[in-house]
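Heads up: the structure comes next, in structure tokens.
The complex appears here minus one protein chain, its other protein chains still in place.
And now, subunit A:
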Amino acid sequence: MTTTSEYNPRLHVGLLEELVTNVSSTDFPGHYPDEDHSWDLSKFKKKLQVKVQKLSARSIEFDLVGVDASIANALRRILIAEVPTIAIEYVYVWNNTSVMVDEVFSHRLGLIPLNVDPALLEMKASPSDQATDRNTIVFKLEIECTRNTAAPRDSKDPAVLYNNSEVLAGHLQWIPQGEQADVFIAHPPAPTVPGTVLVKLRPGQAIEMEMHAVKGLGKDHAKFSPVATASYRLLPHIILDEANPVPPHLATRFRDCFSPGVINVDPTTKKVSVDERGVRGETVSREVLRHPDLAGFVKLARVRDHFIFNVESEGPYEPQRLPLEAIRVMREKISALKAAAEALRAQGEPDGDVQMAET
């Protein structure tokens, strides 16, 4: 954590005007003589802090403190590319006389976020697998644009002049297959944002399509990614030199070099201090280092093991569920590799020698 206000190269990444310093972590056995940095679960648990900071129906911000960048990055990468969701994958076009060609419209259909809980579906092992009620959700789109005979004579608005002048995501109709009517009864499959405009129609144009939605991963296609963004940044750390405080006549200029709410200036004494909460919002623009009369009063840094995650959910998952899903996927990866590695060791056991693969 940020308890030490001094710059500590082991804890902090330094930010100079044209340079970042102490970027890599050094907490490995053998790096520092006579220090034990080997893996120790109880030590790790003491350092580890996870704290949810902000939650809405769409996004979550949480702090992950005391882990290496490789761990935080694994979570971020899994959130983007390996947490499964449901998206339209196959489109069967019976009729399409709209101005948008079949393949462009099909691609657009694929990108619609759906509200189906991926836990309720199985993933197809291969694209050639038979579609069943356990791995496929079927939607239908049947829509035709006609003239609105009741429209006032002087109206110019297409929404008034015509019926179905816009095809919306909400026009997709779910067709339950097999046991699906019972399984999805509480939460019928539909697009999460029904108002999304897919294409505009004019009288005489019609669309008739059937769509199959399947379970997939973001690494296969971005439409399967459950998040709009999943990112982290390191907690900013601003170090004021106590022996050399900012003089009162420079205080407001000094404050204005940082993001709003980061630096407090005492109204009477004009004493400058860093706001504990506000420092999270600092962009570390390094503006202060551009002013020769202000640069000497401060050192800029970030805390190397304090990750501020921001995850925006787009699709079926509530944002607070996403980190748990990412951890589940990671642990599944670990156990799959462990099983394979144990099998590899068992193979080699009879003569105490492990078989090497041929080139």
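Just so it is clear, contacts are C-beta pairs under 8 Å (C-beta built on N, C-alpha and C of every residue); 3 or more make two chains touch, one makes a residue touch a chain; residues count from 1.
In this section, contacts and distances are computed from a predicted model.
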item	value
Identity of the absent chain, which is to be given by its UniProt protein name, from "Cytoplasmic tRNA 2-thiolation protein 1", "RBP11-like subunits of RNA polymerase", "Mitochondrial import inner membrane translocase subunit" or "E2 ubiquitin-conjugating enzyme"	"RBP11-like subunits of RNA polymerase"
Chain not shown: contacting residue from A:Val104, A:Ala181 or A:Leu337	A:Leu337
Chain not shown: contacting residue from A:Ser5, A:Thr21 or A:Gln53	A:Gln53
Positions on subunit A where the hidden chain makes contact	28-30, 36-39, 41, 44-45, 48-59, 62, 64, 67-68, 70-71, 73-74, 77-78, 81-82, 193, 219, 320, 323-324, 327, 330-331, 333-338, 340-342, 344-345, 353-359
